[in-house]
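A single protein chain has been omitted from the complex, and every remaining protein chain is retained in its original position.
Labels for the chains are A, B, C and D, by order of writing; each one numbers its residues from 1.
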Amino acid sequence: MNRFWFFSFLILLVVGILTGILLTRIQVFSAPEQPIAYSHKTHIEAGIQCLYCHSSPLRSDLAGIPSVKKCMGCHNVIANDKPEVQELAGYWEREEPIPWVRVSSQPEFIYFSHLPHLGTGLSCETCHGDIGQMTVTRPVVKMDMGWCLDCHLKEPQPKATRLADCLACHK
Amino acid sequence: MAKDANQSDEGIRWALVVDLDRCTGCQACVVACHAENNLQIVGEKEAAYGRWTHWIIIHRYWEGEYPNVKARFMPIMCQQCSEAPCEPVCPVFATYHNEEGLNAQIYNRCIGTRFCGSACPYKARVYNWFRPEFPEPLTEQLNPDVSVRTRGIMEKCTFCIQRIRRVEIDAQAEGRSPTDGEIQPACVQTCPTSALIFGDLNDPNSHVSQLAHSRRSFRLLPELGTDPGVIYLKGGEVNV
Amino acid sequence: MDKTNNLIALFHESTDTAEAIDELHTLGIDDEKMVVITGVPYPHGALGRQVEWLTLPYIVAVGALAGFLFGLFLAVITPHLYRLDIGGHPPVGFPPAAIIIFVFTMMATIVSTFLGVLWEMNFPRFGPAPYHKLVTAGHLAVLLEYPATLDSQVRQVLESHKAHHIGEPERMAL
Amino acid sequence: MSEVQPTQPEQDNHPDQMPEFEERLLLAERKDWEINEAVLQPMFKTGRGFWILVAILSAIVLWGFYAWGYLIYWGMGTAGINRPVYWGLFITTFVFWVGISHAGTMISAVLRLLKADWRRPITRGAEAMTAFALMMAGLYPLIHLGRVWKFYWMIPYPNNRFMWPNFQSPLMWDMVAIFTYLIGSSLYLYLALIPDMAMARDYTEGWRYKLYRVLALGWRGTEAEWHKLHRALGIFSVAIIPIFLSVHSIVSWDFAVTIQPRWHSTIFAPYFVIGAVYSGLSALASILIIVRRSMRLQEFLRSEHFDSLGKLVMVAGMAWVYFWFAGFIVEWYGNEPIVRELIHEEVSGPLAPFFYLQMGANIIPIILLVFKRVRTTPVLLLGTTLLVNVGMFTERALIVIGSLQRNDLPFNWGTYRPSWVEISIVAMTFAGFALLYTLFSRIIPFVPVWEIKEGRLRYTLRRIGRLLVPTAAEIE
Partner (left out) sequence: MSKKLTRRDFIKIAAGATAATGLAPVARRIVIEPFVQPPEETLPGQATWYASTCRQCPAGCGIVVRTINGRAKKIEGNPLHPLNQGKLCARGQAGLQVLYNPDRLRNAVRQSGGRGSREYEPLYWSEALDLLAEKVSSLGHPDRMAFLGGLMPDHLYQLTNSLLTALGTAPPIIYDLQCTLEGRRPATQLSQTFFGTADLPVYDIAMSDVVFSFGANLFETWMSPVAQSVALGSMRQGKLSGRGLIVQFEPRLSATGASADEWIPVRPGAEGYVALAIGRIIVEERLGHVGSHRDNAVLYQNVDVREMSAASEVSVDTLRRLAQAFADADRAVAIPGGYLSGQHNGFASMLAVQALNRIVAQIGRQGGVFLSTPAPTVALRSKPEVNTLSDVRNLIKRMNAGEVDLLLIHGTNPLYELPAALGFAEAIKHVPYVVSFSPFVDETAVWADLILSDHTYLESWGYQVPSPGTDRPVISSQQPVVNPLYDTRSTAQVLIELAARLGGRAVEAIPWADEESYLQELVTELYGSSLGAFDARTPPGFWTLWRQYGGWWSEKEIRQEPETTDIVQKPLPMVDPQFDGDPEEYPFHLYPYSSVALTDGRGANQPWLQETPDPMTTVQWGIWVELNPQTAEELGVEDDDIVLVESPYGTLEVSVFVYPGIRPDVVAIPIGQGHQDYGRFAQAVTGSNPLALLAPITDPDTESLAWGATRVRLSPTGRKKKLARLESIDGQGRESIG
């Protein structure tokens, strides 16, 4: 009886520690609050391609955030009665950039470039999820090292070796 | 024991040739390195206590006595040893050897045991003793391709891995491989006398591998058997 | 089933105890029905009882083997899970692997010895158990379980060997 | 005395007060309960001096923790280390504490295996010393990390990075070896403590009773329990000896596997081990003298124990000198430039004061310990053994710091000055050790009562001429 109590305590302890470790792995996939209630869904359903607004991933490390000017290019005439669009127009008039909050980010010590990833035929959705269906943009995966490696290690050799080199990403 | 992968002559081995006959000790490489790699400024007090963070330093050696005195310069940076003494001692693989013969240091993995620093016979590794400070707007100078190291981690010369990678990605986009001399670490790029030459040691046609076979070439502390990737060329001797 | 009595008896002397135990044996009480409690470890056989069979060495051996395998896993397998070359060393070298395997074997040996002996002794056990505090003051206690029919004989044997505090064993919370 | 249960049988003449035990009075004449009380009584008596001591030690420990927090918050730069002296007082003290920890095993495991009966009263003190010294030593690998909050990367556990620690690193060997040794010595200490916990349980009430009850795990002292305990202790003493040898060897390999001049030595492992035994035994002797005095355990810790301990220290010291010389002569004879420079630094350079302190403090005690008067006079022995520890600490410092200050390229040489942070943290571990020991001695029977009683069982008193001489029975 006593022994059962003692050993079950031990097991509980181990389970507790493991749960603790697991809990730290769980990511809260909450959507950050944006300055303007922007919906990707609306825009994708309107037939706009990702690359129209995020125009640089094929030429640069970054996908790029559209400038206010680009937004205004359409919203001068389209839906300019909506409050969000009027907010946008406000930024345009004040000549202020919109302080968008980053949804998907890489840590500061990581070198990440969109260019080679798109070059291998990946699509935006591979990493960013089905963003075209999102009214509120939120992260769908925790972009951590294991997640990156999951793909990198599946590449054929010798590419996998090269991509598994720490220096491939760490800077 | 298993054959070591780094020993093979296949693939790339990055190497730096330092021509001591050309070096004037002008320190351009030092500042270029600071600018390229976001090195922190430690200030006079810490520098006086051996806490500076240069990745490349120029040793100055005196020879002889007045009036027949000579001073010679010897730039010392991480020697990128094949048999690096710093690598096996790291408990968390923060430093290891990559496929291209680089002695890599992953800052984010480092937990700061400083064992590698103790093990390095060239003392080419520097430590971040304090949180780096960049008074505004000096933060603007930071190179986004290089992480800003926090306190408590080891850092060292990387042969400007970000510049290597940049050229490789560009070359790959153009469907070619980088040409000899196209990749230039910041120190090599700026060296006014071209005392520093960078390239692939395993490519028999590269400038560095030819210089490495020159009669003037030697490596630092060869008796330790570290097989450095930095090759020095002796200063020439011409007497009047 | 026969009715059984439980009895505790305290002795001053180990010789008296040994003799009393011998006589109790002759009364037909098994070793298993007797528990001798002492404050001092008496050498084996001093009180005329058989040596007990221990599983401890086996537990330790299994533990050590587990430690060895764990060490082997860490030292030999994990370097291949994410292959990084260091200092011209092969991913697995004999000397470091030997150290790791050795240390983990020893760690497991020690931990399994400890856990094993607790297991063997049925520890921890805080419930009430027959005990007498005079044991730690140097007395020897004998706990007996015997058929009720032998009661008077047993008491006589005990008293003849200068036992005191003969009576129902007090179950104390330990 | 109120806590002690008056359970003495009436036929024993029970004096109201404890008799003043004479130095060489044999325990054979003591009743078991007298021994129990002699051990327990000093634990319950905590005078003002005790609390003042605890307060002072706690203050130092708290200050040390403040210093540690300061170190973590501001960075490793608040310590005195620099380039090239990347390791300073922290690692020195770490090696020192690991060395101290070696005496416990030496005494209890080796002597238990050898059936040296004089070990009995001092095993507990020695084992406690091992455990506490290891706890202090184990702090340093954490303290000296630049990013201590990432220390768990050294623990092998499956993670999404697919990364495991590098088991080729001596620091990993260190970590697992010290962890093993700490577990081993703590369990060893605890296992032998269980019967005494039961004894204490029977004599106490209140919080102490609850504590001892839990710690005793329900020990009654049945023959089976004793038997199993013996068996387990036997396995322990065999298993812990290789660990004890390996731990300090591994610590020495932290240095010896690098190619730093004067570290790169094959003799380092035995040299460190013997040095550890030397300093550990000395520390043990010092502690026993202090405890004996402060807890009035003269009856248990008698001069013959110190005599034997002193002889062991002397032998260990001679072995240390031998190993030191064996290393030194090779370095001296080889005359490699950098090694010559380092030796020169020590013998006649800026490190000379430390070198001569080390040599003096390590060799003079050996000579002193030749004299029985020194071995058996507590004050003299205390002074001698403290001197050994000063010497051994200096020796560690010379090895760690002295070698790092010089290297193959003279341009890179440097000097090291410890900062207040380092000194505070080192003081913290010394105070922490003393504090743990002080508290330990008031909570746990310092003398292993059952072992003493067991030893007493094996003695007979024989009259030879005019003397009553104890002789050991040959049992087992």
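Here are a few things to note about the model shown:
Keep this in mind: a contact is a pair of C-beta atoms (placed from the backbone, for glycine too) under 8 Å apart; a residue touches a chain by one contact, two chains touch by 3 or more.
If you're wondering where the values come from, they're calculated on a predicted model, not measured in any experiment.
Taking every chain of the complex into account, the chain not shown here touches A, B, D. For the chain missing from the display, the contacting residue among B:23, B:81, B:164 or B:230 is B:23, taking the whole complex into account. In the complete assembly, the contact with the undisplayed chain comes from D:412, out of D:252, D:412 or D:441. In the full complex, chain B makes contact with the omitted chain through residues 19, 21-28, 30-32, 34-36, 41-45, 47-48, 52, 54, 57-67, 69-74, 135-144, 167, 170, 179, 181-182, 184, 186, 189-195, 233, 236, 238-240.
Seen across the whole complex, the unshown chain contacts chain A at 56, 59-62, 64-65, 67-70, 91-92, 95-100, 102, 108.
Residues touching the missing chain, restricted to chain D, are 337-338, 340-341, 350, 405-406, 408-415 (touch as defined at the top).
One rule holds for everything that comes next: only the chains that are shown with their structure count from here on.
One finds 45 Å separating the Cα centroids of chain B and chain D.
Separating the centre of chain C from that of chain D, both taken as means of CA atoms, is a distance of 29 Å.
Residue positions 85, 88, 90, 93, 96, 98, 109 of chain B each touch two or more of the other chains. In chain A, the residues that touch at least two other chains are 2, 166. Those residues of chain B that touch chain C in the shared complex are 1-7, 81-88, 90, 93, 95-98, 227.
Listing the residues of chain A that touch chain D in their complex gives 2, 21, 25, 144-147, 149, 153. Within the complex formed with chain A, the chain B residues making contact are 96, 98-99, 102, 104, 106-109, 145-148, 161-162, 165, 169, 172-173.
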